[in-house]
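Take this structure, written in structure tokens, and hold onto it; I'll ask about it next.
All protein chains but one are shown in place.
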Amino acid sequence: MDFETSDDRRMLADTLARFLAEACPPEKRATLAYAAPFHDHEAWSGLAGLGVLMAFIPEAEGGLGGRGFDVMTVFEQIGRALSPEPVLPALMAARLLLAARGDVDGLMSGEVRLAVAIGEPDAPWDLSDIATRAERNADRWTLTGRKSVVYGGNDADRLLVAARTGEGLSLFDVSPENAGVIGYGMIDGGGAAEVILDATPATLLIENAEDALNDALDHGRLALCAEALGAMDHVQALTLDYLKTRQQFGRPIGKNQALQHRMVDLMTEIEQARSITILAASRMAEGDRARSVAMAKHLVGRVATLVAEEAIQMHGGIAMTWEHPVSHYAKRLVMIDHQLGDTDFHLSRLMEDLRA
Amino acid sequence: MDFETSDDRRMLADTLARFLAEACPPEKRATLAYAAPFHDHEAWSGLAGLGVLMAFIPEAEGGLGGRGFDVMTVFEQIGRALSPEPVLPALMAARLLLAARGDVDGLMSGEVRLAVAIGEPDAPWDLSDIATRAERNADRWTLTGRKSVVYGGNDADRLLVAARTGEGLSLFDVSPENAGVIGYGMIDGGGAAEVILDATPATLLIENAEDALNDALDHGRLALCAEALGAMDHVQALTLDYLKTRQQFGRPIGKNQALQHRMVDLMTEIEQARSITILAASRMAEGDRARSVAMAKHLVGRVATLVAEEAIQMHGGIAMTWEHPVSHYAKRLVMIDHQLGDTDFHLSRLMEDLRA
Amino acid sequence: MDLNFTEQELAFREEVRRFLDEKLPAEIADKVIAGRELTKSDMERWHAILNARGWLASTWPVDFGGPGWGPVERHIFEEEACRAGAPRVLPFGLHMLAHVLMKFGTKEQQDHYLPRILEGTDWWCQGYSEPGAGSDLASLRTTAVRGGDAYLVNGQKTWTTLGQHANRIFCLVRTKKDGKPQEGISFLLVDLDSPGIEMRPIRLIEGGHEVNEVFFTDVRVPAENLVGDENQGWTIAKYLLTHERTNIAGIGFSVQAFEQVKALARTVKRGGKRLIDDPLYAARLARVEAELEALKITNLRMLSNAQKNGQPGLESSMLKIKGTVIRQALNDLARRALGPAAGPFPAEALAGNLEIAPPEHARAAARYFNNRKISIFGGSNEIQRNILSKSMLEL
Partner (left out) sequence: MDLNFTEQELAFREEVRRFLDEKLPAEIADKVIAGRELTKSDMERWHAILNARGWLASTWPVDFGGPGWGPVERHIFEEEACRAGAPRVLPFGLHMLAHVLMKFGTKEQQDHYLPRILEGTDWWCQGYSEPGAGSDLASLRTTAVRGGDAYLVNGQKTWTTLGQHANRIFCLVRTKKDGKPQEGISFLLVDLDSPGIEMRPIRLIEGGHEVNEVFFTDVRVPAENLVGDENQGWTIAKYLLTHERTNIAGIGFSVQAFEQVKALARTVKRGGKRLIDDPLYAARLARVEAELEALKITNLRMLSNAQKNGQPGLESSMLKIKGTVIRQALNDLARRALGPAAGPFPAEALAGNLEIAPPEHARAAARYFNNRKISIFGGSNEIQRNILSKSMLEL
């Protein structure tokens, strides 16, 4: 049993932290994350240059990591810095390309930005609800359907699209130029797109892609948990600092025992969120990956919202302003629960297990 | 709009309060509620003598009330005094006898104690799950099945039993001597019984008794809400008093802001519980009775448990002892949620309404 | 005990409904229901309609030209107005300053300002909060120094709601530096066109502009604009705080939000099923429903007390806490219902003519974030707990 972070990962974390602090300071982020392309091409190249995307690929495939703890290391820093870069789609695409035994060089170098299009208006999270259909004419595939809120889809070079083929789901490679891609910004910063597929030509990457899709989704969920963790750590520090410095009625507001106890509860919840994320990270290659990830995304979803709400409440009005970093962290923390299954969606998965 | 209690009801409440304070002081209750017959025959007669049971019967039927607010008035006092008398079965029996157009004189005078046997081991709360069957041979009915945790069944002169007759449910009158009645005491005081019916002779009171049973159950639920309210008011007063008098680290523990805020939240929750009970009491003769009662029992169930747990926690060890009244109030407050449908059972009923 | 409205109250409700039905412009109601920003002219239009009916100054006594409503009538009006999607009447002039003038103002001040408030000639905003002095008014730092027949005002106010639409501001200012901090505060009326005033927008968490900062640099304010006596400002501020706060529980907003969320949960699909058929979601909604039904009665109970005693009790803090918690829970449920579709920035929620979320819910996340404010402003819920602990529990 060993809870120490390895030296390699600690180095990666430190490098990334330094880079993001410079590339994405709060004032800059408050603007760039809200104007197309909703992230920073220079920062993206910089990230790739640091080898961040290689951390998602195993050494055997030419990368530098590929384990759950690599994902966790990267996304904690993404969350701490509130970076709007489309690293999550890159991670999910990496898992899919690995499953497809496809080429990951362009992805690792950052030269090819990929987005993963799974969710649909009436099927936000559950694979079994997907309605987009693939049809085959001779050796050519076309896709028809609508993919909704595709993160990074507004600025992607390629789209990996899940679609129904007869019995099961398959994964296709689609060029954004052939699809109707309508990009927009998100309330918590960063970009996404609606992708309209209307007999859009596509290349088959994986048949019977359920396992590969679930693997990619679970990696994405772990990443979101880690991102939330990084953001929560930062928000906790900001809030603590505020409680110690902000004076009201002649003393720091942190002298209010009611706030002290709530702050202790927040700290405890954040440690629980960290623990369950560590557990999930350790199970990514194991048979109980799905259950561990569901527990993590469920618990983190609940705690992240609590931290966002409590941080605003304890700061008071100041954290309600665009100018104050806590407002942006709070938005991200809440909206993370809207991605890849919310706290109830994952609780339902746990309930299924209990029933079985 | 008028939230004043009428003079008649206020008088009834005052009389009852004085009577119970004398008949059932905490020290006495801690013993008598735990030894067969788990209540006090003298107190029972006294209650009846005050006309308490007549408050459940409309004037047209020879009683003195019969409205939701009459029920509420009586049971708030029962709860405040933590009386273990089987008044709840009397109320439910009264509703059933009224529906059956039966004789209620013995009930009102207290001479005939009735218990209502509906729930079963695998069907604690839902009428549709009832398995006890009634069979007819010529003009004679017999019942077979098991009724579980029949409140007051340990000391009843007659049992009103719900049983399945072909399509629907009917209500029967059973003499305890003809059934296997195994009485016992409850962890929160008072008595109940298992009732084993094995071709037990019975008299049909109501055919197609669903409406009558639901009416009796809803009246019982309102009564339990009001009982909880009375108990919560008393526990809140005891806890407040403790916070003001108990010294720790040289000052009253009520000076701890964390406890102050929790106490404020308790008070607020209790007021909400009171409001929803008032609403339910006002709807007992209306078309939305079931929904209002479900909301009340759901909300009161949650709040009563919270009040019990918080009162113990704020008192500390002392409230963990048999000797201290808060322990007995806490047990009753928690166990009320186990009677006639718990907070989740009633939430499910509300969910059904939302879906429809 | 009778929870029903009297015949008279029911007739009044009918009258209100008819009025709203006939007079509330549909395009305004649509904006309110979707949570979109109202323009100043929207608000002026609605104020004028109400004023024509004599219902604008709903809290004013008959003597001053109000309708003379009691708490129950006001409650009925507010409930119906919310249900219909009427805009909230801006309280600063009508429900705040007007009462200060009626109680502490001179006859001249009353005669001059009250009609202008009714007619919409003056739009008032509030200058209480300062950076570093939110709930703690005693630590105000904006100064007003008397010289001849005028005060010279210097300092900064913040959180000035809809100041961008106002032409006047009422301020608490420090007129004495020694003594107890509460004792040196005065209540001053300031023309926003005065030289030396600068108003800057504050952008809120969800991107909207509804509050402002106001900077005062050597602003000259005629001495006749003082309300009450010099250094009486603390008394005036307390009067306003304990003065009847209408609709503090926000029942109307919550009822409207509940109906909207319920409709949404019956529309949104998760796979083959409606969201309302998901038991976890339905449970969240049903829990809030029961809380809201209870709060309606709690509110009526306290109204009924206020009716009887002429003054609302200290329990109004309880209404504030529960009311905000319930509204926030409903805003929370609305954003949850949308899943990923709650994410797009409000301005982008209609992308290339494609609906991402239903238009009336396109601002669901924005509204959720924006309404985190309601448990903070007007005395945070923590302050309300302190008040209740002291006043009602005597702890």
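By written order: A, B and C. Residues from 1 in each chain.
By definition in this document, a contact is a pair of C-beta atoms (placed from the backbone, for glycine too) under 8 Å apart; a residue touches a chain by one contact, two chains touch by 3 or more.
If you're wondering where the values come from, they're calculated on a predicted model, not measured in any experiment.
Visitor: Which residue among C:A138, C:I197 or C:L280 touches the omitted chain?
Guide: Within the whole complex, the residue contacting the unshown chain is C:L280.
Visitor: Out of A:Y34, A:F56, A:F69 or A:F172, which is the one that touches the chain we can't see?
Guide: Answer from the full complex: A:F69 touches the omitted chain.
Visitor: Touching the left-out chain: which of B:V104, B:L143, B:A179 or B:L259?
Guide: Checking the options B:V104, B:L143, B:A179 or B:L259, the one contacting the hidden chain is B:L259.
Visitor: In the complete assembly, which of B:E4, B:D126 or B:E352 touches the absent chain?
Guide: For the chain that is not drawn, the touching residue is B:D126.
Visitor: Give me the subunit B residues in contact with the hidden chain, please.
Guide: Subunit B touches the chain not shown through residues 34, 119, 121-126, 128-129, 148-149, 182-188, 192-194, 196, 247-249, 256, 258-259, 309, 312-313, 316-317, 319-323, 327, 330-331, 334-335, 337-339, 342, 344, 347-348.
Visitor: Would you write out the residues of subunit C that touch the absent chain, in ascending order?
Guide: 279-280, 283
Visitor: Taking the full complex into account, what residues of subunit A touch the chain not shown?
Guide: Within subunit A, the residues that touch the unshown chain are 1-6, 9, 69, 240, 243-244, 254-255, 257, 259-261, 263-265, 267-268, 271-276, 278-279, 281-282, 292, 295, 298-299, 347, 350-351, 353-355.
To be clear about the criterion, only the chains that are shown with their structure count from here on.
Visitor: Could you please state the distance in Å, as a whole number, between where the Cα atoms of subunit B are centred and where those of subunit C are centred?
Guide: Their C-alpha centroids are separated by 43 Å.
Visitor: Report the inter-centroid distance (CA atoms only) between subunit A and subunit C in whole Å.
Guide: Here the centre of subunit C sits 37 Å away from the centre of subunit A.
Visitor: Spell out, as numbers or ranges, the residues of subunit A touching 2 or more other chains.
Guide: Residues 256, 258.
Visitor: Would you please write down the residue numbers of subunit C that are in contact with two or more other chains?
Guide: Within subunit C, the residues that touch at least two other chains are 382, 385.
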